[in-house]
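Let's turn to chain A:
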Amino acid sequence: MSNWLILPVLVPLIAGIVALFFPKHVTAQRTWAFITSLILIGVNIFLLTYILSNGIMTLELGGWEAPFGIVLVGDSLAVLLTTTTALVALPIIYFSFSTIGVEREKYYYYAFFQFLISGVSGAFLTGDIFNLFVCFEVLLLASYALIGHGGTKTQLKESFNYVIVNVVSSAFFVIGVAYLYAVTGTLNMAQLSERVGEAGSEPIITVIAILFLIVFGLKGALFPLYFWLPGSYSVPPTAIGAIFAALLTKVGIYSIFRTYSVIFNEDTAITHTILLVLSAVTMIIGVIGAIAYRDVKLILVYNVIVAVGFILFGVASLNSDAFVGAIYYLLHDIVIKAALFLIIGALITAAGTSKLSGMGGMIKHHPLLTWMFFIAALALAGVPPLGGFPGKLMLVVGGAEAGHYIVVAVMMVASLLVLYSVIRIFLQGFLGEPMLTHAEQHGSIKAQMPPIVFLVALSAFMGFGAEIMYPFVESAAETLVNPRAYVEAVLGGNS
Partner candidate 1 sequence: MTEIVDWIVALLALFGAAFSIISAVGLLRLPDIFTRSHAATKAATLGVLCVVLGAFLFFMVHTQTFSLRFVLTLVFVFVTAPVGGHLIARAAYNAGVPLAEGSSQDALSRSREENRHYNEEKNDNDQ
Partner candidate 2 sequence: MEIIMSILAGFLFTVGLYLILTKNLIRIIIGSSVLSHGAHLLLLTMAGLKTGAPPLLGLEADTYVDPLPQALILTAIVISFGVTSFILVLGYRTYKVTGAAETDQLRGTDTDE
Partner candidate 3 sequence: MILNAIYITAATLVTISILATLYRVFKGPSMPDRVIALDVIGIQLISLTALFCIILNTRAFIEVMLLLAILAFIGTVAFAKYIEKGVVIEHDRDS
């Protein structure tokens, strides 16, 4: 039974491998990618329900007992995230059919995509810090391949920066693991948790914690480590940008969640203060960026950064309400970022430009797209009862509980400006005088609508159906607040 836990990694992995065998058959590639994504969703949902009723699930890979072999840990948080990943992957794959271009599809596009999903799921599930590094590398390599895929001028310009920044951060990841291994002598996160707990507030562990914060902050685009993000997320084709914006930063954030709740939970005074300040500044810098630009892609990209600040604020607040909020927000942000990117992609297709000044009156020819954008924009800003709201509410509640009133205020101002930044797209791009007549439209976006509608509906469901999600989110937050359960599930409580 526990073997099922590997499936979120294995299904896309196998899907990708099989896709390598017939790269030139585009239809087959598409069908295969679509079917496997469906299977992935099914597997994940099954796991999710299974875990909710049976508690944390572990899989000792290779049958080697916990601290020695690699162990996959499926707690609610991890499986919620893999499920959301799968749910986002499907529409983006569908979106790719009509936007990515046959040429790209022939050059392993879907394989890279599946490997990316595989790496992301692996990073969510793994309970081993070095394996986390390897999973990171898988998803990074896949992202390198995707970001430069097609090799257009703009893409290449940014990909080099992207790759080099991540190479450096990987090097830091390795030395972080090295330090941790020197001090604790283990790699298993549960055992790390135990050993760090036994060590008490050993100062060197705080230093290592901060190093990890920097490493994950680099992946997660935390202030002041986000510089690589705007360029690299805005250049690749929309579908790729969408999956990046939806997932890649989230993996970094998830790692901060995991390491800061399971491992570095002893001496929180310094680390969490740093986290708090950084999250606030990240929100601010993100909205400033979102306001500063008149390019729809860039506006969205900076909004990715804002969300990072929001979610980490939940971690910094360190109470169960805040964690619930952070998880809600995290899950929703995956969905809504994907949705917004796809919408913007369709918008750019229709308008022929990504500059706000070059578009207008889209509502006239594309009313559905307009309303999808509007709803998504509101959901992004956390307007109730859409999906962004429960997360934001609980973040505010948790923040207030922890007494971080100033950051709560910052968060509210940031939300307002987020709304401003996206509503501006609405006002200038969708409303206003139509720039193009019907004949001049730059391309049909009909085929792009189903995934958009699906994602927006998913986002709306996350708001209206917050109650349905709550048990999962709550138990996820529970493992964060109280990592004992996690440790016991992995080590069997006897070591």
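A word on the picks: all candidates are chains of the complex that A comes from, given by their letters.
The rule we apply is simple: contacts are C-beta pairs under 8 Å (C-beta built on N, C-alpha and C of every residue); 3 or more make two chains touch, one makes a residue touch a chain; residues count from 1.
This one's a predicted model, so the numbers in the text were calculated from it and none came from an experiment.
Undergrad: Which one of these touches chain A in the complex: 1, 2 or 3?
TA: Contact with chain A is made by candidate 2.
Undergrad: Would you mind writing out the residues of chain A in touch with candidate 2 in their complex?
TA: 130, 133-134, 137, 141, 144-145, 148, 151-154, 156-161, 163-164, 167-168, 170-172, 174-175, 177-179, 181-182, 187, 231, 234-235, 295
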